[in-house]
Each structure stands twice: as structure tokens, then as C-alpha cells.
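Everything below concerns the one structure shown next.
We show some of the complex, not the whole, and keep each chain where it was.
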Amino acid sequence: MSVSPAISQGSAGQPAPRKRRRLSRKLAPWLFLAPGMFMFLIYVLIPIGRSVWISFYQWDGLSPAHWIGLENYAELLDDDAFYTSLKNNVIWLVLYMLAIPLGLFIALFLNQTVRGIRIYKSLFFFPFVISQVVVGLIFSWFYAPGFGLFYKITEWFGGQGVAVLADENLVTYGIIAAGLWPQIAYCMILYLTGLNSVAPDQIEAARLDGAKGIKMLWYVVLPQLRPATFIALVVTIIGALRSFDLVSIMTSGGPYGSSRVLSYYMYEQALSEYGYRMGYGAAIAVVLFAIMMIFISGFIWKMWRDERGL
Amino acid sequence: QQRTLTLNTDASDPAPKAAFDQLIKGFEAENPDVKVVVNIFDHEGYKTAIRNFLTADSPDLANWYAGNRMAPFVKSGQFLDVSDVWEENGLKDSLAPALSSMTIDGKQWGVPYTYYQWGIYYNKDVYKKVGVEVPKTWDEFISNCKKFKAAGIDCLTTGTKALWPAAGIFDYLDLRTNGYDFHMKLTNGEIPWTDDRVRKVFAEWAKVVPYTTPNTAAIDWQDAVSNIVQGKAANYVMGNFAVATFKDGGMTDDSLGFMDFPEITPGIPRAEEAPTDTIHIPAGAKNVADAKKFLAYIARADVQTKMNQELGQLPINVNSTVGDDPYLQAGFKILSTADGGIAQFFDRDAPAAMAKAGMEGFQEFMAKPERLDAILDRLEKTRQRVYKN
Amino acid sequence: MFPRPIQTMSPAARTAYKVALPVMLVLWLLPLLGVAMTSLRPSSDLAQGNYFGMPSYLAFSNYLDVFRNSPFASYMLNSFRVTIPTMIGAVALSCLTGYALAVYKFKGNLLIFFLFVAGNFVPFQILMVPVRDLTVKMGLYDTITGLALFHVAFQTGFCTLFMRNFIKALPRELIEAARVEGVGEWQIFWHIVMPLVRPAIAALSVLIFTFIWNDYFWAMVLTTGADTQPITAGLNSLNGQWVAAWQLVSAGSILAALPPVAMFFLMQKHFIAGLTLGAVK
Amino acid sequence: MSGVELQNVVKRFGDVEVIHGVDLKVDHGEFCVFVGPSGCGKSTLLRMIAGLEETTAGAIRIGDADVTHAESAERGIAMVFQTYALYPHMTVAENMGFGLKMNGHPKAEIAAKVREAADILKLEPLLKRKPAALSGGQRQRVAIGRAITRGPQVFLFDEPLSNLDAELRVEMRAEIARLHREIGATMIYVTHDQVEAMTMADKIVVLRAGNIEQVGAPMDLYDDPDNRFVAGFIGSPSMNFLAGTVKAGAIEVPGLESALNLPLALPPEGTKVEIGLRPNALKIDAESGAFKVDMAENLGGVSYAHLRAPSGERVIVETDQRLSAAGGGTVGLRFDPADVYVFRADDGARVRA
């Protein structure tokens, strides 16, 4: 069989009449990046800088801002509400971590192949899809003094009902419990997919080695779930530090400010009905940002290592 | 030619909306060359929105609240001085009850058009059931409480989730204990919170705490209404706007009673609490002439009469007449005879930061009266910061 | 597979498991079931203190009432009006940025990528005051556009992380083969990469839909009225109006949760793929 | 006319130089194979020719043009990847016509060219399928078809067959050889596989750590390697090497009975050398000797004896006799001195006559 000269001689050296100027490989990435970068710059990066800047001012959003240097920060150091918020943030951070083992537990429970298990998995995942506003309302109802299910149960057990959201010692835990609900679901799904990719040959090898149950989990499965655990950790930390919605919906920081967290306190100071201390609010935000930066840096550092590793 | 006048208002609920509609119709009828454009904002959102439109896109008129609530706008020059309107129309007389709360630095910054009284709403049936009389003094009130308690009924109820209902109780206790001038000085930051007179107020309050519904911090004020409705509680310190809620719950003029807050320190001129709604001309208004005309209009007795009939509240103008609603009648009576003075409300009389801290303190006190010292120290610290400049 | 498949265990264990499953589920969803039940309770039941017993009848009318006596429909509509354009905008922008960061080697590539990632984790609060200010200055305060624009920008960070990693996982040879063939950069993006990242786009769209639909904070910061506020913020203000009317709050909550839940069930596969790929909110 | 010429070509990734100035001329119509150990730079060199990697220094010419800094698309080349790199969302026909379409060729022309290429590779029945519905061999054939459609002057292949199983590999090997014969274009082909290199190449380029070790026809490299590396690399099983020393004009190798007296230009007395002997050039002398039998492998047709020299060096002997698998005992080696290769121990250079 012979081949027509059209092919063997070829024309690729001088390919077809070029209609448009080809986008150069040097310029292309910047053109692709431009719109996204622009938006991100305007709405995220510059505002971060501006917030830091504003934190050195006293400003109510109406009158001209007025430079006061570090006074906002100095005031923070002497602000009980700030410490309450900080303390609550720490409680959030610590207790929110429970979502990880609990999520793992449910994931292990559901990691079977029986009939209808997919539906079960979806239903268990449900709380995560629901808005925190709805979750907050649901739990407010659950806790409501007088008729809330939880109140009734405690009343039934202890004679005196417990009004979680009115008790300064319980309120934060009550809100965290509400927050854990979707967060556990989130961790559960991460672990379920993680379990899917656990190398079966290692499980089999371990089985030959005589590892069973908890030992198998601890020595062989958990180490393999490390990526899932890492992601769960990241999202849980971020979730804990961002905990605004539930506080706002369930208590507005109350009773008497005992359930405030930094993110809510900042909103309260800057934009709520009794707020409009933009500078002070910004200072709180900067502190929150600094705390978050610790975790962000850790995350970026790990990503950077992974990228190098590629 | 046709001129326009823009009015921003938070009259998003049905009654205020109707009131404003009718108000504007009336004004346009008298001033055919002026067209009023109304922007209605959500009631809650308005508190934020006003800060934006005052600086960015100013209307010719905007409604707001009297007292310290308007101070930030006055101080930052966002509201126009309308003393001339007051002068020319003799408003200092006709709007006398609101004069002091409209005055900052000796000038008037807007025109009030409505207010409503606070007081104690109570369940007549419960009173009948327990067999007690409507109290005249605080001591009687407290002794009633003991009887309510014996009957398993909360003497006083409230829901302080939103903080401000607690301030109503404090305001009245202070007005009755120390009087109007003291209360004003306190909200103006002129008196330390650790003052003994303040402690006295809390001492009175402490008497009623054991008879107050527990866990108020987790209850919305509307939820507490149902305690009265269902006869679980007897008394409720509230504003007149709550009447609608009581009635929604099934109460009638026969079962819902209203009384003035009982006397504590005898001989103190009686002062009352009546938050006032106002209209202002923003500094950036384009049509100031017509705006002032509008202010003069809304200050008129007949206009206020009609408007407040729609609103279900009390007119400020002393020459206006009040509808035949028994609660309004009662309110009108106590307000027009309040020789001590009329307070706006804690969160309108005190600056925002102080108001917030104070109300949290009140809420905490209701739950943990034993912490009084710590609470007062904290409020004092806040006072020193807030009023510093 | 871990734990050991239940099929290999004793019949007793198997039965126990089959019983435990629904029991756990009911416990897990107890608050939700309670709310669902309440949403069907006539208000008379609640007034009589019948919070947990059998409803005297199923009051589907609660759902009608939600629409009838509040701007609920308008809130829902606003949610869609914010969510859908945001979804489209953020995904479109991140396709571009993700492509640029995944395919090209240039100075600052990683730096830009990490900026996107870091921005995505930032606490919203630090953006609040300046973004609100900016929106006011642009005259977009209390508009759907203002809210959507911000969401698009902020979500671009997350979406870029997601898209970049997805595109990076495509075989490089596909792009190189096209380059050798003389296909232009834009053409490669459009004709080769876009068709191949369709699953990612689907996953991402679902994720963004739920994120934005469920956003509450920014709705509070950037909008105020029933004309503009999405359902989350709306529900909160309705909660103010409906106090003691738990049947309405419940019905409203259920309705507000419905679109993301429906989305989840329809696009389950994509959703989970998205969560594990992107993994972060 | 459309050969490829590399002139002192250098590639650096950051600070690391991986190609150290390579000169090479591939003639028009030649089939040139790059071989070398993993990481030696075969792919990098090919990708530089393709324009997928920047050339750090030196010049690349294709045909008459200097293309050192030209875009891939403008070099008149086509490339076939190890992973096929088919566009999974397009049919076979679309895959093959995509390049032309993007360059604005008219539909009819594209269809004609695709048909022509499909004809050559017997792909007609598959034209409507998507790559996912193809077997590995078919995919590779489509990848080649896609290259053909554009009618390039030079074809580049990067280990195109290494993802196929042994049987298919043999088949596709034949296919590519036939293609080369039919269209006569220049082809440059990277592989790991001995057999591919030996059977397909007109010219083999042996690379090592970014340098060319030797260039030549397959049998020339096999018969006449320039150095120890090429000798060891070409041929399977590998050539055996034994260390020795030049002594009195001959080479003394421990374990061999007598010194080797070869007609070569031997280096000076005392120089360390290595002698090379291919497994099939060796015979076992069962009588006596110094080589320990480690074990033997019988493959049926052929057997390999694994011996160990007294120095510890391993020696493999190919034979068609069956051996006892267990090993044990010692044996001697017989061979024709003409089959001995000698290399300097220091730089591995071949010692020739």
C-alpha cells in the first residue's frame, strides 16, 4: 500500500493559514489568571491589609477615622469580653476536635456493604448539608426552656430542667454540641472515602500478621487514614475558629456575653446595633487572623512539601 | 414645577406602613407641587442602612429615634439643625414632652411624631385567682409576689434574650428609686455605677428576682408573653407595643390589665419611660426647604392625631387627641401627668457601648444577683472608657 | 476492607448490625425529626403544650402559612438569585485560574496558588469591615449583585484550589500532545481541558451551591431587607417574628434546608467527590 | 532534507544540567533509537526536539530551519507518547483531525487526511469510537494515526510500546517498522527495550547521564562497542566482565589458566583492564577450572550457568545443554580469543587493535 505524497511530504512545517495571532505561552497564564486574581485581590487580599490598617484607628463609620496607634490593642488586653471570647474560642477548638474521632467511629460503623447502606450513609451525612442557621434553630428548639426536648429529658432525669442556653457555664458547650452535629457528619464522609482507599493488601498482610480489631485500626488503618485525618483536622479547626453562625442564631453571644467567640465579638463591636467601633472590631479580627495564620501556615507548609515531593 | 422629597423609613411593618402612607397622602394634598418618594427599609436592617445612606446617598428625610440614639449622627454632623422649625412653629410648647430628648447642645435636631408608654401589663384573672389587689407601692408588689409564688405563679416574667427587656425593669426601678434627674445623669455617664444610689436600685431589684421566671436569658420577649397569657406569670414590665402580642395570644381588655410602675421612694416626682420616634433632615439633603415644610407638617396636632391612630401609639403634640383604646388612654394619662420627666429608654439614653454593657449586666444580675459587685465594677470600667471623649 | 465485612460474621452479629443501623440513624437525626414533626403540628397543639405527643392532625397548612404571612418566598428567591450566579461566576473564574496555575510553569506560580489557598482559610471577620465599606462605596450595599460579587471573589480561592488540583491531575501529555499539534493555548483550555474537567465542575457547582445557600454571615453584613436578604438571614428575622410559633419556624427551617438537600441527593456522587477533592470550606 | 541536527545542545533544570552538550545528526528518513539507563536524558532530549522543553544552549535544526526557539507547532514534528495522550472526550476520528481543525483546515480536507491515515493503520472500523472503548494496542495505533494525519517531517516516539503487554508489543513493533518503511519519514524513537532497539533501528544512540556514549547501527554496536558501558548495555544477557592486568604484553586474568595474548594495542604494563565475553561466546570445560557453579537455569531451549570467578565476579554462560539446577563444583571456561573484548578499567574505553 502506498501513501499519498500529501502525507509523506507533509505541510506541518508551514501549517494552515493562521487566522489569529497565537497566544504566547509566556503571556497566557497571566491572561488566564487576570480576572480571578483581580476579584480576589479586590475582595480578599486588599481588605485583609485594610483591616489591619483600620485596627489602628478609632472609627465609627460616620465621622472621619482617627489614628490612635495601638490603643485598640491595648484596650483589648484589658477587655474581659475579649478574654471570654478567647477562652470560648479555645473551648471550641478543643471540643470541636471530638468531631474527628466521632466521625471516624460512625464511618467505621457504616463502612459495610449491606443493602441500603448508601441511603444510610446519605442520611447520616444530612446535617452537613443543612445551613447552620437551620441547625441553630433546630438546637434552640431542642434546648428551649420549658418545652425543648433536651430540657424535658433533663427535667425527667433530674427534676429540674436544664436551660442550656441560659446557663453561662453550659451555653458554650450547648452551642458546640450543635456545631458538632454537622461537623461529625463532615468528618464521617471524609473518613468514609478514606476507608475506601485503604490499601486492601495491607489489611490482608496485617491479618496474616495476626492484627485484629482495635490493633488493626490503630497500627494499620489509622496511619493510612492520615490524609483524611489531616483534612478533617483542617476543616475542623477552621470551622471552630469561624464559629459565627451558631452563636449568632442561638444566643447572640448571651447570656450576658458568656457565649461570645472572637468572630462574633468582632461583628458585635463593628456592625451590630450597639457597635460601630470599626477600629476595635478590626483589631479583634486581626487577633483572630493571627491565630488562624498559625494553622494556615502549617497547612501551606505541608502543601508546599507535598508539591515539592511531586 | 414638581419638586421631589425623598423619605427613608423603617416602616416595614403593616401598621407603620399604613400610617406613613396616609401621612404622605395628606402632605402631598396640601403641597401639590411636592412629590414624596418613600424608601421603606426592613426594621432591623434600617439601623445599619441609615449609616450607609447618610454618608453615601442621602435622602431629604429619615426617621430615627430621640435621645442619645441620635447623638452619633448629630455629633458627626449627619443631621441638620432644625431649631428654626421648632421656633417658627412654636414646637417647644406643642411638643414639650419630647423637647429635652430632642435637644443636644441647646439645639433641636429633628421632630418627634410618636411615642408609647411603658408600664406593667398583668393578667387580671391571675390576680383574681390568687386574690390580690393591684399594688400601689413596690412593697405591696413584693408582698403580692409571695402570694403568687405560693400559688406556683411567677410574679414577674420577662424574656431577655434580646437584652433590652431587662433594661425596662432597670429604668423603672431607677426612676422610682432615684428619680429622673439621677437616671439621666447615670445614662449620661455623670455618676459612677458603683455609687450607693445605684446599689440601692439593685437592692430593690434583688427583692423581685426570686419571684421572676427563671432562665429569662434564653427566652424571647414574645415567649414570655405566653407565660402571662397562659397564667403562668402575673406581671410583665413592657412597652405598649406588646398589647398586640397579648391579644394575639387570646387576651382581651377584660383579662389584660395595665398599671403604672409602683412607687418606691415616696415623694419623688413621677417619671415615665416613653421611647420617641423622630424624623430628621440629613446633612446631605437636597431639598431642605420642603423637608422643613414636612417637619412642620408632621409636628401638627391634627396630623399626629391621625397618624397615631394608625400606629396605635401616642402622639407627642399635646394638642392631639388619643384614640379610645384603654391602654393608650391609660398611657396618655400617665405620660401627660408625668411631672418627673420622660425617659427614652436605656439604650436610647445611654451611648451604644454603655447600653450594651449595661443591659448585659442587668441580664447577668437577674441570673446571678450575688455577682452584683463584679457587675457594677465592670460597668464602671465601661463608663470610664465610653464617656472619656 | 476495614472493619471486617459483616457478612463474614456470625448471624447474631449480622442481625445486631441490621437493628443498630436504623436505631443509630433515628438517634442521629432526632433533632431533625423533631423539627419535621413540629412543622406538621397545628398551632393549637403547641398552645396546649402538646410538643411531643402525636399531632392531633397533620397541619400541612403550616407550610402554606409560611408563605402566606411572610416574605418567605422572596427570601427563597433571593437565595437563588445570589446562589446561582455565584456558582456560575466562581466556577468560571476558577476554571481560568486553576488552568493557569496547573498547566504553566512561571515564576510565582506556587506563591499565587498559596495566596488563593490562604485567602480561602482566612476568617471572614477580617474582611468584613473593608468589604462592607467597598460595597457601600460601589453603591452595591444591600443588593443581590453586591453580595454575589463578593461571594464570587471569595469562593474563587476555594474553587481555584480545587480546579488547579484537578487539572494538575490530568495527564500532562494531553496538553503537550495538543501543543505539538499546533493547538493554541486558549483552544487547549476550551477544547481539551474544559470537557475533561466537567466532573470537577459538577462537583464544584454542587459544593458552591450549598456553601452559598447556607451562608449567613455575609448576608448579615451586606444585605438588610427582605428584598435582598437570602433565606438564611431571612429565616433569622422571621424567627424574630414567629416567636412561639415553632410550627412556622420548623416549617420554614425545613423549607430553607430543602434546596441544598435536594442538590445533595441529586448530585450525591459529585458532592462527595467534591468534598474529598476540595475537602475544605 | 528533513533530518534533525543537534548542535552542542544543553539542558538545565534550574541548576541541574541533565544534557551536557549533545551533538547528533539524524538523516532524512532514518529510524533513530535513543537508548540508555533510566534518567539518562532520553525523554528530555526528545522533548527538546519537540519543543516541549526549552533548550538551554546549543541549536536544534529540523530540515533546513533552526527551530531552537520555535514553538512546537512550528517545527513540523509529531509526537507519540508512552501514555498515548488521546483526548478521551473525542472519537478516534476527532482525535486524529483535531490538530488540523484547530489550525483552520477545511472540513473536507481533514476528513480526507483522517481517512488516509486510518487506511494505513487499519483504523476505519474504529473511527466512531471513543478511546475508552479501545484496547491498548488500538489506542497506540490511534496515537500514531494522529501523528500521521498532520503529515510531519519528523516523528518522535517516547517509549510508545512500554504500556503494552509482551505479545502486543511484538505486533506493534512490526507495525511501526512497516510504517517507517511506507512513509519514509524521519523517526526518533526512545525505548528501554533491547529488542526494540536492536530490531527497529537504523541507528542507535546510546546515552548515559546526559552524554552520548556511542552512535551506530545495531549490529555495529553489538559487535564493536566503543566502551565497556555500551558493551554491557547492548546484548542480553549482558556481556560478562572479568578484571585483568596487562603483564608482559598479555592480559592476565585470575581464574583463566593462561594469560591472553591478543593482537591488540595493549596499554602499558601493569594497567588494569577488564575483558568482556558474551555469554554465548563461552563454553564450559567440565574437566577442571576455577569457576564455582552457583546454579543453573534451564529454560528449555537454552540454559544459563551462573558461575562465580575466584575474584567473586559473576559470569553467565549460555548453552543449549541441560544443566543440573543445583550447582556446585567448579568448572573451567573455553572461548575463542577472537570473541574477547578488552576495556581499560579506569575509563572503560575499548582497547582495539
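Letters are used for the chains, namely A, B, C and D, taken in the order the chains are written, and counting of residues starts over at 1 for each.
Methods note: a residue touches a chain if its C-beta (ideal position, glycine included) is under 8 Å from a C-beta of that chain, and two chains touch if they have at least 3 such contacts.
Here the structure is a predicted model, which means the values were calculated and not measured.
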| item | value |
| --- | --- |
| Whole assembly, copy number of each distinct chain | A x1, B x1, C x1, D x2 |
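Quick note on the criterion: only the chains that are shown with their structure count from here on.
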| item | value |
| --- | --- |
| From subunit B, the most remote chain by mean C-alpha position | D |
| Inter-chain centre distance, subunit C versus subunit D - centres from mean C-alpha coordinates, in Å | 55 |
| Computed distance of Cα centres, subunit C from subunit B, in Å | 41 |
| Multi-partner residues of subunit A (at least 2 other chains) | 12, 15, 22, 25, 271 |
| Multi-partner residues of subunit B (at least 2 other chains) | 48, 55 |
| Touching residues on subunit A, where the partner in the complex is subunit B | 60-63, 75, 80, 143-145, 163-168, 251-252, 254-257, 268, 271, 273-277 |
| In the complex, subunit B residues that touch subunit C | 12, 41-42, 44-46, 48-49, 52, 55-57, 220-223, 225-226 |
| Partner subunit A, residues of subunit C touching it in the complex | 1-3, 5-7, 17-18, 20-21, 24-25, 28-32, 34-35, 38, 49, 51-52, 93-94, 96-97, 99-101, 103-104, 106, 109-110, 112, 114-119, 121-134, 149-150, 152-154, 156-157, 160, 182, 184-186, 189, 210, 213-214, 216-217, 220-221, 231-233, 235-236, 239, 246, 249-250, 253, 256-257, 260-261, 263-265, 268, 272, 275-276, 279-281 |
